[in-house]
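Below is a structure I'd like to ask you about.
The complex appears here without one of its protein chains, the remainder shown in place.
Our next item is subunit A:
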Amino acid sequence: MMGDVSGKGTSAAFNMSQMKGVFHSLVLDHPQPVAFIRKANLALSKCLERNHFITAIYMLVNTNEKSIRYSRAGHCPILYYRGTTEHADYLASEGLGLGILRNDGYDRYVHLNELHWSSGDILVLFTDGIIEAKNEQQEEFGYMRLKEALALHAGKSAQEIQESIKQDVYRFIGKQQYMDDDYTLLVLKFN
């Protein structure tokens, strides 16, 4: 899974530790993605300040069936590269961030998605720190450049892809710029 808390500094760090506690407790019951997201929303709604929220993607990977079942709660969409078509794109899925609706009304915004992988496919999870990295001209790295970078580096190993994308982001923002935000980047390559 991947998650991101809104805000920065002490309050964000505090919310993140609460989030990790909630997530670690919930996975003990091996819930399906929809149940996990709904329960996480109820639990986090009781501890987050009213103007704070958390985004997450929870995935269950079944290596026997070569399938992934997942639910997205307002987090950046999954970037997926298909080895057969050599094409990368974002997987469209509906969802709503955790802590935005703090009652049962949230449940209807949680959806189950499923995908099947083939050898050579690549799945990328990331946080908005990557997308919103800005260069000197205040231009964002953006979704398009990330997609192009994945297609360009697809022949490499998962670790090399991660490293190459990071280098692309740093090259884009330029030597004079610092990353404004923290970022996380996870690359899975299927054999």
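Here is the rule we use: a residue touches a chain if its C-beta (ideal position, glycine included) is under 8 Å from a C-beta of that chain, and two chains touch if they have at least 3 such contacts; residues count from 1.
Note that in this section contacts and distances are computed from a predicted model.
> So one subunit is absent here. Using its UniProt record, which name fits best from "Anti-sigma factor antagonist", "Oligopeptide transport system permease protein OppC", "Heme exporter protein B" or "Transcriptional regulator"?
According to UniProt, the chain not displayed is called "Anti-sigma factor antagonist".
> Can you say which of A:Met16, A:Val61, A:Ile100 or A:Leu115 touches the chain missing from this structure?
A:Ile100
> Which residue, A:Phe23, A:Phe36, A:Phe53 or A:Tyr81, contacts the hidden chain when the whole complex is considered?
A:Phe53
> Contacts of subunit A with the missing chain: which residues?
6-8, 50-53, 55, 73-77, 94-97, 100-101, 109, 128, 140, 143
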